[in-house]
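For reference, the structure is listed below as structure tokens.
With one protein chain removed, the remaining protein chains of the complex are shown where they sit.
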Amino acid sequence: MIKVSIIGATGYTGSELLRYLIPHQDVELIHLTSRSHAGTQVTSYYPFLTGSIDLKFTELKPDAVFTDSDLVFICLPHGHSMELSALASTFDVKVIDLGADFRLKNIDVYEETYKVEQAAPNLLKEFVYGLPEKYREDIKNAQYIANPGCFVTSALLGLLPAVVHALIDPQSIIIDSKTGVSGAGRSASVDKLLTELTGNFKAYNPLLHRHIPEIEQELNSASEHTVQVQFTPHLIPVERGIFSTIYASVEDGITERDIIDSYKSAYQHEPFVHVLDKGELPQMKHVSGTNNCQLSVQLDERTGRLIVLSIIDNLGKGAAGQAVQNMNIMFGLPEKTGLAAIAMMP
Amino acid sequence: MIKVSIIGATGYTGSELLRYLIPHQDVELIHLTSRSHAGTQVTSYYPFLTGSIDLKFTELKPDAVFTDSDLVFICLPHGHSMELSALASTFDVKVIDLGADFRLKNIDVYEETYKVEQAAPNLLKEFVYGLPEKYREDIKNAQYIANPGCFVTSALLGLLPAVVHALIDPQSIIIDSKTGVSGAGRSASVDKLLTELTGNFKAYNPLLHRHIPEIEQELNSASEHTVQVQFTPHLIPVERGIFSTIYASVEDGITERDIIDSYKSAYQHEPFVHVLDKGELPQMKHVSGTNNCQLSVQLDERTGRLIVLSIIDNLGKGAAGQAVQNMNIMFGLPEKTGLAAIAMMP
Amino acid sequence: MIKVSIIGATGYTGSELLRYLIPHQDVELIHLTSRSHAGTQVTSYYPFLTGSIDLKFTELKPDAVFTDSDLVFICLPHGHSMELSALASTFDVKVIDLGADFRLKNIDVYEETYKVEQAAPNLLKEFVYGLPEKYREDIKNAQYIANPGCFVTSALLGLLPAVVHALIDPQSIIIDSKTGVSGAGRSASVDKLLTELTGNFKAYNPLLHRHIPEIEQELNSASEHTVQVQFTPHLIPVERGIFSTIYASVEDGITERDIIDSYKSAYQHEPFVHVLDKGELPQMKHVSGTNNCQLSVQLDERTGRLIVLSIIDNLGKGAAGQAVQNMNIMFGLPEKTGLAAIAMMP
Partner (left out) sequence: MIKVSIIGATGYTGSELLRYLIPHQDVELIHLTSRSHAGTQVTSYYPFLTGSIDLKFTELKPDAVFTDSDLVFICLPHGHSMELSALASTFDVKVIDLGADFRLKNIDVYEETYKVEQAAPNLLKEFVYGLPEKYREDIKNAQYIANPGCFVTSALLGLLPAVVHALIDPQSIIIDSKTGVSGAGRSASVDKLLTELTGNFKAYNPLLHRHIPEIEQELNSASEHTVQVQFTPHLIPVERGIFSTIYASVEDGITERDIIDSYKSAYQHEPFVHVLDKGELPQMKHVSGTNNCQLSVQLDERTGRLIVLSIIDNLGKGAAGQAVQNMNIMFGLPEKTGLAAIAMMP
């Protein structure tokens, strides 16, 4: 059994980790820390877990957490995991950080994007970017994982084969993404009230979204040419899910067959990424509650543009599901262990 | 033109009043006060009003408000309108209080229910309970109106004919009410996030709800026998609307014909209350955005129980719509002035 | 491995069975029959199953199905499983019928309720009513199971302890139930369009609902006195879930302690029924996608009424989940096998 703890267990990422980890046959939960709810029975805070867990949230005592655990998931807002990770590095413990602190390799870009200082620059090179479809071999031997952002995962899975094989103009990429509301977290705010969002739809931060540098970092490291993306996030009035509609101009001579072959080939052995057959279109809810990604890939002959539709669950492949997949890889388990659940329809 | 001001214009009741009052042909808006947003352009705070109003929210200066207005709507949490109303009584201004401070005639019951002191006991008898279907004649001459609660309005319109005519056992009444989320107000809280409520349904405070004394006060004042009600409020994951399912044991010898006749007769001249024909069932959305109430009345011969289905919009007939109806009556206008809009379907 | 087939696999009950059975470690799926989609790849019809199953729907050939299977789930509209079950009885195969044909023990009541003839009256006594909390011992040895209706399960779990121990007046029971839309099935109709239901709420068939005889049959067989229930079903604009608010007058001398003790005691060893602690209120979504039931039990001292809140997933404990639980019991497996998934929040 892998002894697992979660630091920051009372947000949506934390609760989704619990949903995956409680029934996971190889995991034993040790510490679930919460600043605001230490001492509270987990099922009292999360009544939907009634009957499935008998633990209390505890104060964060890092030494105890890092001593008692084989693996620690950190689910804190950006800026809060750098010092913790630095401390963790003095213990024999693996870390999967679901926040943003170690995703950006360029310290200046990180500090400009998140407006905080990179307090653990030496650790940066130890963190592997936790996208198994790109870095599986590195993840196998990693001690520290920077779990990717949800929008970024959706964009990268939808674009990597095209970028790697130079099928598209790397300056022409437009990513029009739509997410369920859980992506905005569990904090109280008028903006996220049901009454403000139901029946509604809106864009947010169309120009300034902080996930752009992360997308461009990972596309550029996979491309011979400089990639620049346009990215617009929108809010759908549903609980969870990401749907990205991706546009890019296809390079001369590239056929739809070339494109589909690249995608099918790239993901043929991937347990969680499914390239749909021609004519099939993904629906966001079809991966809800799972670690799956579904992709549709089409060439519009009329305009010469590639259109990729990429769907994930922002809390699944976009956060907790991917984190569990990374854990499975790090500990040599079959990748689908604890991740076999099927999406809920209806 | 009636010079109208709103004290506390930035909650859902305030914005709904604006939605009714801006196009109202006999109303001129004067002061819209807001403690938190004084100085802000109304359309900047409420972008859905873009193009329909050019005013700023102002600090509450009671003297100016009461001097400049013919009528003031008070949209404040309970406990906050007593002193204001006492002050208003020294000016020549009418007041419609959409809060709870003057609904309960019994001071002890008020203080026990709302845990605040009744600071204006002398005014209590000046306030007319603003349910036109019961108190229209009093409202015509009233200076002060206590606008009824939303659940209460739904319950009273569904029960008054049966209680007045002693058709039912007054101890057998069960009111199972369901409301949209706007009834819980516009304040930020995790409980009201879309992510917590969508796909969900729950009861709240099934035994202790503060609207029970108000329901019983108005049913008892209409009945020769003591009325006691069971009342359970639930939350539907929609923006607005109240649906009350009401059960009561029918007195011996009463037929469904008797019951339907009583209801049809009670409401035949009412502009906003519609008793549906036998076999028709109301749907909550059919009164959405309006001041309408729809009622279905049935006798279950098998069990001897009356079943009433009563629907209103909690922000319409349950709050702002009813307040505007009261204003129309107070100022001698046709009751439907500014209230002719039709529900939005779909 | 238990060889399992599903007759009528393309409705919501069928797809939910697949969601539970595909990851079930002791089940091998054999035939999935569909009149309308025979020959179609299951994942092509249900894209949310992509990556988890590689079977085609087949024509219903009863002999083959009953020969090749250890257990057959029948998911057909009422009236369609009587002849099939009669045929099945000539094979060595167990049957769980998720329809209504064998739930009512009284043939006259069945025929009057469903307006079809009971074509297999001899089989009726062979069918065990599949509510494990009441009939577990019979289910262990049963060849045929009549799986209970969804509303009925919600009502029975909420009422059985009170009825068995004669805590309530058996003529005073009112069940105000609310269900998600999947309970109305997957057929195309304007009434069930998103555009007609979103933002809406309504009752349906308040007096004539066909589940009343089933509720009364099972309460009466558990009671020394004649039980009669008032039952009103409503439609919530969500995908799934049932929330029943149950009212009954408490017998003299019964305390809240007595009531809670009866419920806690009745369900203390039940793996799927959880009686919440005093002060906790169930939320419908907290059992979504699971076989769980959560109950809240309160005595309103003011009115002398018991109020029970009972939540299940209509497709889980109300249909497919309960069917799988019955299968586990029939085949001697631990009851939670394949049913350990946790509800999805948010």
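Just a few scattered comments:
Here the chain labels run A, B and C in written order, and each chain numbers its own residues starting at 1.
In this text, a contact is a pair of C-beta atoms (placed from the backbone, for glycine too) under 8 Å apart; a residue touches a chain by one contact, two chains touch by 3 or more.
Quantities reported herein were computed from a predicted structural model and do not represent experimental measurements.
When the omitted chain is restored, the residue from A:Thr67, A:Thr226 or A:Thr303 that touches it is A:Thr303. Considering B:Tyr12, B:Phe73 or B:Tyr247, the position touching the chain not shown turns out to be B:Tyr12 (whole complex). Within the complete assembly, C:Glu239 is the residue of C:Glu239, C:Asp300 or C:Asp313 that touches the hidden chain.
Taking the complete complex into account, A:Tyr247 is the one of A:Tyr45, A:Tyr247 or A:Phe331 that touches the chain left out.
Interface note: of C:Thr67, C:Asn106 or C:Thr195, the residue touching the hidden chain in the full complex is C:Thr195. With the whole complex as reference, residues 12, 180-182, 186-190, 192-199, 237-239 of subunit C touch the missing chain.
Although one chain is not displayed, subunit A still touches it through residues 174, 176, 178, 195-196, 198-204, 206-207, 228, 230, 232, 234, 236-241, 243, 245, 247, 281-285, 288, 298, 300, 302-303, 305, 307, 309, 346.
Residues of subunit B in contact with the chain left out of this view: 12, 15, 18-19, 22-23, 44, 46-52, 181-182, 198-199, 239-240, 271-272, 274, 276, 280, 282-283, 285-289, 292, 294, 340-346.
Going forward, only the chains that are shown with their structure count from here on.
Interface note: subunit A and subunit B, two copies of one sequence, contact each other through mostly matching residue numbers (shared numbers exceed half of all numbers used). Spacing of subunit A relative to subunit C, judged by their CA centroids, is 36 angstrom. Taking each chain's centre as the mean of its C-alpha atoms, subunit B lies 39 Å from subunit C.
Subunit A and subunit B have CA centres that are 46 Å apart.
Within subunit A, contacts with two or more other chains are made by residues 12, 181-182, 198-199, 239.
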